[in-house]
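What follows is part of the complex, with its chains left where they were.
A, B and C are the chain letters, set down in written order, and residue numbers restart from 1 in every chain.
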Amino acid sequence: MRPDELKDLLSGLLEGSVTLDEVVGELRRLPFHDLGFARVDTHRELRQGMPEAIYAEHKTPDQVIGIAQTLLDRTSSAVIATRVPEATAQWLLDRWPEARHDADARLVVLRSAPDDGAPLGTIAVVSGGTSDRPVAQEAALTAEAMGIKVERVEDVGIAGLHRVLAQEEVLRTADVVIVVAGMEGALPSLVGGLTPAPVIAVPTSVGYGASFGGLAALLAMLSSCAAGVVVTNIDNGFGAAMAALRQLNRAPR
Amino acid sequence: MRPDELKDLLSGLLEGSVTLDEVVGELRRLPFHDLGFARVDTHRELRQGMPEAIYAEHKTPDQVIGIAQTLLDRTSSAVIATRVPEATAQWLLDRWPEARHDADARLVVLRSAPDDGAPLGTIAVVSGGTSDRPVAQEAALTAEAMGIKVERVEDVGIAGLHRVLAQEEVLRTADVVIVVAGMEGALPSLVGGLTPAPVIAVPTSVGYGASFGGLAALLAMLSSCAAGVVVTNIDNGFGAAMAALRQLNRAPR
Amino acid sequence: MRPDELKDLLSGLLEGSVTLDEVVGELRRLPFHDLGFARVDTHRELRQGMPEAIYAEHKTPDQVIGIAQTLLDRTSSAVIATRVPEATAQWLLDRWPEARHDADARLVVLRSAPDDGAPLGTIAVVSGGTSDRPVAQEAALTAEAMGIKVERVEDVGIAGLHRVLAQEEVLRTADVVIVVAGMEGALPSLVGGLTPAPVIAVPTSVGYGASFGGLAALLAMLSSCAAGVVVTNIDNGFGAAMAALRQLNRAPR
């Protein structure tokens, strides 16, 4: 129920076209999530800052297209699909040739956030090795689609320390630093010690044996001795970008 | 090596009191972390924003007191000790009677950040049940010691939904929301759907059986379907506060 | 041994055609499960209320058809096959064209419970996301085959709270609520707080990384802070329906 609808109802009360009991009954029946005048604002803010993404992995191409069409029609914010199977990506590109597709990151950007000339902020996306690139790309491309400027810092594993240190200034000045690493997952601790910026650690499933599909990196990042490092799910580059978006939405440009 | 020391060295070169080879040799030997002119700035910024805390759990009272004395003497920022055993806390209070001690949170605040009248920002610390309070308090007291304003929202478990919803405005307007929950760890997903603010989830070891010391809550939070929720280690209220501090330090007041 | 057979034996004793030692010997040898007069009733009741389903996953099409034929011939209750591989489903449909097959749920209903006009009761099957639908369908279709009325409540994830709340009345009035959810598995806690009805939680293997094939959801549901929520195996929609059937069989219509 939108505010104007509520006013209509109450006007009807004033005008005598509805009784007081009818108004009470109407309000009583309203599922509170449909009161509208309160939720709509919230929703608008949510949609502007945090558009809903399509998790394409277990959906048919038809389902993905249907949801995408709805989001394109009814919202004006960015529309992206994550973990898109190759075949689904082709369907999407056939339908929306202007969409951009990154096969490594399995991401399709159907519409980016409107570019008003001023990015929401600048984040660094740091990754430990070439094998971590798909997850780093998922984070970077998602962030860019949301209107965030991204500095990519790639292949700076902990065992080649100088490569990290060479990027110290980028790490120190970014609004948020996303650190993507597999294997022993040590990079976020190192970066967390080099920068006062917020650090979001993304463990990846890169590795074998005792890395147990990313578990080693995940546990290591959670146990980081660098204070204030926070962690996402394994391979969740998208989530890290959304966390960065939450932060940048709070800060005035 | 501080900039003035470097200038002295180079002045010696200009004056002829040291040779060019001696200068090269001197610079070559310098451990880079001691170049100073670069590291000092970094350190100052780090110290201002992110004071080093004392993890007291495996240390003797003497060790804790020694470190505390050093930090009190050589820095001007907040000094806190976390996971302080009861006995150690007594020693600290004997030595610094003005220190504040929260026995539940096992936290001792030896010196808060200087109060310049303007808090760094406002965060909400939400906790699911009375049993989660010690971890929530660790987060809240740490944040307050760092100069952050804290809104406490306690005992709003997911099974009593109306208690969460009653606090929706606090959740929506906070700069950062820290959500502390044990058992099934569902609260961050719920909060993440209600607010566009950054959400930091802290699993606690509250529970028994299949909660496996906080593992159930940890895995649930990492798997949250609310986009952009980030996670700390189990029971790491301190880490969540430091993550919030990293974020607030980025945003201009 | 049926009661009449026992009477025959004892009559033989009275008539002298068998000796007392022979009777003792005969009874001594009897496997007790064959005493019959006690077990048959149990079996009949069991079969009426809880028909045996065919778990088709590790069986050949021939084996499945053989068991199905036996159940169709010797019982009058519902006959269903679960986790049916695509190829096996085709064989079943070739043989019994009237059978109904749901490819997502991998379920084949060969015969439904006889429809006597009055359903056993009404259950709600609630699922968190589109990806959870196959498991929810397995639960719903199994229940319907058993003669239960099913209300489907789909795509009501915890991060979109209003969608759950909009269905509050359905949840409150159902005889049993089955809640199917993957990822963080928080939905049963939420539903458990909204309804006094029995809540059966079904974790699904939907998710990635730290969801560990449904483990996160399973542990979360077992650790639910909503009192009286019970849990099935991961992806066990069939089991949840059978648990509901057990409950409805107890309640007089």
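Going forward, a residue touches a chain if its C-beta (ideal position, glycine included) is under 8 Å from a C-beta of that chain, and two chains touch if they have at least 3 such contacts.
These figures come from a predicted structure and were not determined experimentally.
Novice: Hey, this file places 3 copies; any idea how many the whole complex holds?
Specialist: The whole assembly in this structure file has 8 copies of the sequence.
Note that in this section only the chains that are shown with their structure count from here on.
Novice: Let me check something: if the centre of a chain is the mean of its CA atoms, which chain is farthest from subunit C?
Specialist: B
Novice: Any idea which chain sits dead centre by C-alpha averages?
Specialist: A
Novice: Give, as an integer number of Å, the spacing between the C-alpha centres of subunit C and subunit A.
Specialist: Once rounded, the distance between the two centres reads 39 Å.
Novice: Can you check how far apart subunit A and subunit B are, centre to centre, with Cα atoms defining each centre and the answer in Å?
Specialist: Between these chains, centre-to-centre, one finds 25 Å.
Novice: So how far apart, in whole Å, are subunit B and subunit C when each is placed at the average of its C-alpha atoms?
Specialist: 50
Novice: Among the residues of subunit B, pick out those that touch two or more other chains and give their numbers.
Specialist: Residue numbers touching two or more other chains: 194, 218, 222-224, 227.
Novice: Contact residues on subunit B for subunit A in the complex?
Specialist: Interface residues on the subunit B side: 42, 45-46, 49-50, 53, 172, 175-176, 194, 196-200, 218, 222-224, 227-234, 238-247, 249-252.
Novice: Touching subunit C in the complex: which residues of subunit B?
Specialist: Checking each residue of subunit B against subunit C gives 128-129, 157-161, 183-186, 189-190, 192-194, 207, 209-212, 215-227.
Novice: Touching residues of subunit A toward subunit C in the complex: what are they?
Specialist: Touching subunit C: residues 31-34, 39, 55, 57-59, 63, 83, 203, 205, 213-214, 218, 233-236 of subunit A.
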